[in-house]
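Removed from the display is one protein chain of the complex; every other protein chain stays in position.
Chains: A, B and C, in written order; residue numbering restarts at 1 for each.
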Amino acid sequence: MTHDSDSVVSSDLVDANRILAHFGILDAFGHVSARTAPDRFQLARNMAPALVTGDDLLEYSLDCEPIVGGPYRQYLERFIHGEIYRHRPDVGSVIHSHSPGLVTIGLLRGTPLRSVWHMSGFIARGAPVFEIRDTAGDDTDLLIRNASLGASLAATLGSASIILMRGHGATIVGRNIRHAVYRSLYAEQNAQIQLSAAGIGELEYLTPAEALAAEASVEAQIDRPWRLWQAAACATPHSSGQP
Amino acid sequence: MTHDSDSVVSSDLVDANRILAHFGILDAFGHVSARTAPDRFQLARNMAPALVTGDDLLEYSLDCEPIVGGPYRQYLERFIHGEIYRHRPDVGSVIHSHSPGLVTIGLLRGTPLRSVWHMSGFIARGAPVFEIRDTAGDDTDLLIRNASLGASLAATLGSASIILMRGHGATIVGRNIRHAVYRSLYAEQNAQIQLSAAGIGELEYLTPAEALAAEASVEAQIDRPWRLWQAAACATPHSSGQP
Amino acid sequence: MTHDSDSVVSSDLVDANRILAHFGILDAFGHVSARTAPDRFQLARNMAPALVTGDDLLEYSLDCEPIVGGPYRQYLERFIHGEIYRHRPDVGSVIHSHSPGLVTIGLLRGTPLRSVWHMSGFIARGAPVFEIRDTAGDDTDLLIRNASLGASLAATLGSASIILMRGHGATIVGRNIRHAVYRSLYAEQNAQIQLSAAGIGELEYLTPAEALAAEASVEAQIDRPWRLWQAAACATPHSSGQP
Partner (left out) sequence: MTHDSDSVVSSDLVDANRILAHFGILDAFGHVSARTAPDRFQLARNMAPALVTGDDLLEYSLDCEPIVGGPYRQYLERFIHGEIYRHRPDVGSVIHSHSPGLVTIGLLRGTPLRSVWHMSGFIARGAPVFEIRDTAGDDTDLLIRNASLGASLAATLGSASIILMRGHGATIVGRNIRHAVYRSLYAEQNAQIQLSAAGIGELEYLTPAEALAAEASVEAQIDRPWRLWQAAACATPHSSGQP
């Protein structure tokens, strides 16, 4: 894959933090990263996404070691990012969120996340649930706090665009930052619609062919929402702060 | 039908974009149009509704060709508008939205949208579900991207005021912009109330006679909410930006 | 009952319109009134509650005739107010709303509104459902558009503090404006909590004795929320505008 220049990545990464916080996809927790080279990625230091500025971005190797050390705290779960970049060369951006609809579906073993509308056709590429007990037993803190757990998560993700993490959250990938932000927002909406309908009756889901066709059409237009979201979220530094 | 002057249409059309975005009926997607002559209508260029200004409005023929060409992108689904105006001479405005309650009911085959209160009596004129598979097979991107699909949608709409589009959204019509905006907002509320009640027990719906009588009474007062919505939504250019 | 001076009533009545609109109890429709003498009450002219100022208040007789005529439009449903004041000398303020939780419970014949917490003990005094078909047949517009329908509504209300109106909304009464506003806000919250629980399992409701004891305790403290609501809602003239 080709890479945007570092300055473009940094600017979009700051905006992505603000946008995801503004719309309640990230609260004080969760994080978003971007690949800057085949073996490097950018991620903020340990802080609330809504408050991230360009000065807070760190460069990491895929081993999740910062390229330039310093007196900052790091995200415990940076291994989500490093291991997915290692296993998925097509991925340019990774978002780890705790958005409520995705958490809810992750708890319901008989209710897989499925594509309900054209805005989230990408879900049809798979939406596995990561059960950390299968890898690490039933007494963990559920966090992806080392490379081994990150590799298990990446293996379960496989070629999908999203993975639900039982009792924890979700991780979404895209070819670049705007793509991953788009998917994070509409995956949550898909979950909310699916949950609303599931309490009432049988749903008609997209066929796989519909989902892939819709993904191709809609994801070609990602710059349209991106510009709107920038305007709404980036003018005020922490307009939501939602818990 | 008579037509408002072009400048009145343009002013209301800009306001309608802002209002529908402010209240979450449109996000970065969806669109609103207005007929300006028996064989012409106005619609914004391809952009987020919350950001539309008077300079962004294009004039179209019913074939969905812009009257004046230019270097702008067009909405892929402008055929929703052109074909409904062709089939329904009584219609002066068309709104295509993805509002969540309407999307949810569109997924539930055993749960048709029905009029639950006096604010949305117009639903009793019919609320068919457009299943694109019946027309174009089960591998489309669900978009109404040509005149043929637009004509199928318009035929299924028939004489109704609203049509749900399975896995996609809804399209609402009115005699003018304010009328269609009113219906879009209250159709979504009707859907939310209906969904909330449907998970619990049996609902009492309006009789057809009640619905038509309520429609006549309430829709005579549309200027009252319109002025409020203008005040709330049009002072700040993109106050919501909701995804 | 004693009456506040007209200027106090007017000031609280303007604030009540703003507060009820700010918190989504009223949208562009619905209205709030206050009794100013045994046989008179104040009510705004026909307009969105969020935009009401002191200049918009009209004085009415219990026959719902304005004391001073003028070129203003009147609310069609002013008879809700006049007839309740006639039948209930203890009532100093009446609010007619379309708040969604109350509308939803009004549709569900097997689910009466019941007091779920100490904040809305007043519901235990009764929460009848007005079925307009019993009085006026099944082809009305559901509106209380004359004194006869208002008298039927008031008779069904009886000695209760709230009445649900099937397919339409609710009407809430209080000894004064602040009391009725308090009840309107917490009746809606009671409905939302009740609906949320009803989809899951059996609820434990307040006993009648608990409800009356809670009503006495909590309603003695109404000035505390009122001051907060004034601060939140009355600084900006139409901060919500919610449809």
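Throughout what follows, a residue touches a chain if its C-beta (ideal position, glycine included) is under 8 Å from a C-beta of that chain, and two chains touch if they have at least 3 such contacts.
As the structure is a computational prediction, the values presented were derived from the model and not from experiment.
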Chain not shown, its touching partners among those shown: A, C
Looking at C:H118, C:R133 or C:R175, which makes contact with the chain not pictured? C:H118
Among A:A28, A:A147, A:A209 or A:A231, contact with the omitted chain is made only by A:A28
Chain not shown: contacting residue from C:N46, C:T135 or C:Q189: C:Q189
For chain A, which positions touch the chain that isn't shown here? 27-29, 46-48, 50-51, 76, 98, 100-101, 103-104, 107-111, 138-143, 145, 166-169, 195, 198-199, 237-243
Hidden partner chain, residues of chain C it touches: 22-23, 116-119, 121, 185-186, 189, 192-193, 196-197, 199-207, 209-210, 213-214, 216-218, 221, 224-225, 227-229, 231-233
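The rule is short, and it goes like this: only the chains that are shown with their structure count from here on.
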Third chains touching both chain C and chain B: none
Distance between the CA centroids of chain A and chain B (whole Å) is 32
When the C-alpha atoms of chain A and chain C are each averaged to a single point, how far apart are the two points in Å? 45
For chain A, residue numbers touching 2 or more other chains are 199
